[in-house]
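Sharing a structure below in structure tokens format, with a few things to ask.
Removed: one protein chain of the complex. Kept in place: all other protein chains.
Let's look at chain A:
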Amino acid sequence: MSTFIDYMVVFVNKFNWFILYYVLLINTVYFILFLVSIRSLYIDRQKKKYWSYEGMVASNYTPPLSIIVPCYNEEKTIIDNIHALLSLEYGEFELVIINDGSKDQTIEKIINQFDMKKLEMPYRKKIDTKEIKGIYLSTRYKNMLVVDKENGGKADALNAGINIAKYPIVTAIDADSIIERDSLAKVIRPFVEDPTVIVSGGVVRPVNDSVVDKGFIEKARLPKKNLARLQTVEYLRAFLFGRLGWGSINALMIISGAFGVFRKSVVIDAGGYTENTIGEDMELIVKIHEQMRRNKRQYKIVFVPDPVCWTQVPEKLKILKSQRKRWHKGLMDSILNHKKMLFNPRYGVVGLLAMPYYLFVEMLGAPIEIIGYFSFFISFWLGLISLEFFLVFLSVSILYGIFLSMSAILLDEYNFSKYTKISEYFLLMLYSVLENFGYRQLNAWWRFTAFLGYRRKNKKWGEMTRQEFQPEKVNVK
């Protein structure tokens, strides 16, 4: 028995040192990303002072683009969203709505509202998809068409959209998301500036409880529910640190499926969105990196912090849990599908930095964190560490997490200031403290269980309850 305990003491001791170095390494990486992000935000702030968006929108030479909107059971919000997309501030675009075999009245509502007529239109099937039942053309809007297809998942719907899209640049926007009027012009800017840009993406923010009228944000408000507020802090941190930081060294591994712009030929060359994965957005970006680096082609995948896409985030624990588990499985799919890129100098900064980061920090972070908690308790039980040390170490970690979240909020306020009220920023900072007590651990637990229960080849639309957007209620006296 004593030999077993001796072995255990040695093991736990070594594991504790591993945890210590792991925490130090992660926090160093975060700090570097923080510094890189500050620089990128500074550049973006300056660029806004000398780049005329109005001029770009008015120019005949701004590239036309196809907006692909995959939808599945979106009857509550789809009409408002289509109206909003049709009135985006952009020169020339077409709207391609893909109904992926919705079980509700999505397709009927669109057909009635926009006077859609069925058209037998030939198209190039460059990417294989499920059967298309019909293509409808709006008799009211020349630049709008709807594709009704058999259910095949989000990736399949997006691929169908890419097959139908007529312009060389395509953007994929979630049907439940809201794009700001000038977001398209902002996200397309890198394509105009630099011909080597092949993908660009913008920031996604939670829209819950904001005032939305006719598919546009009238007033951005902080969500009222705790869970949504915690996610708001999380989104700010993820986009303003992670994505901006990785984007500035051309090692961005994910462009949110809710809002990304792609050069169509590159997506087709990469084989389109992968169907048998949950994280089709990340998988596509990793495939593009892999292909471009393998073929030694010059390219850039960029992240623009200003164009904003607003999306509904889960307000119920059950749905959030399912979303986070799906995200983690999607992440694992991509890492495992492209494991040959890991530490491979052939893939440059992606293979040597980004992939290892996603493996050790994003994929293995949750299991290490959960095992770390257990290890601390065992260490405490074995008398290896004192309660005082445990608490102090935990406090430093938490305070560092709060520092990162608060810095993200500060950067957001300094550069974008989306929320007008002081109380909203006060609450955001409060929630950046609160998230460390329960929410963060819960998230880690969900990701840990996703890690343990990981199985390959699973494709489904995520479960998400949608709420109809409401314009602000005005009291009439």
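Following the convention adopted for this analysis, a contact is a pair of C-beta atoms (placed from the backbone, for glycine too) under 8 Å apart; a residue touches a chain by one contact, two chains touch by 3 or more; residues count from 1.
The working rule: contacts and distances are computed from a predicted model.
**Q** When you check the chain that is not on display against UniProt, which of "Ferritin", "HEAT repeat-containing PBS lyase", "4-hydroxy-2-oxovalerate aldolase" or "ABC transporter permease" does it turn out to be?
**A** So, among "Ferritin", "HEAT repeat-containing PBS lyase", "4-hydroxy-2-oxovalerate aldolase" or "ABC transporter permease", the name matching the hidden chain's UniProt entry is "HEAT repeat-containing PBS lyase".
**Q** Which of A:Met8, A:Ile43 or A:Leu336 sits in contact with the chain that's absent?
**A** Checking each option in A:Met8, A:Ile43 or A:Leu336, the one touching the absent chain turns out to be A:Ile43.
**Q** Using the touch definition up top, pick the residue from A:Thr28, A:Asn226 or A:Ser417 that touches the left-out chain.
**A** Answer from the full complex: A:Ser417 touches the omitted chain.
**Q** Which candidate, A:Glu54, A:Glu92, A:Glu108 or A:Glu218, sits in contact with the chain we can't see?
**A** Selected residue, touching the omitted chain: A:Glu54.
**Q** Could you pull out which residues of chain A are in touch with the chain that's been left out?
**A** Residues 42-43, 46-47, 49-50, 52, 54-55, 59-63, 117, 119-122, 124, 137, 139, 142, 166, 192-193, 195, 389, 392-393, 395-396, 399-400, 402-403, 406-407, 409-410, 413-414, 417, 420, 422, 425-426, 429 of chain A touch the chain that is not shown.
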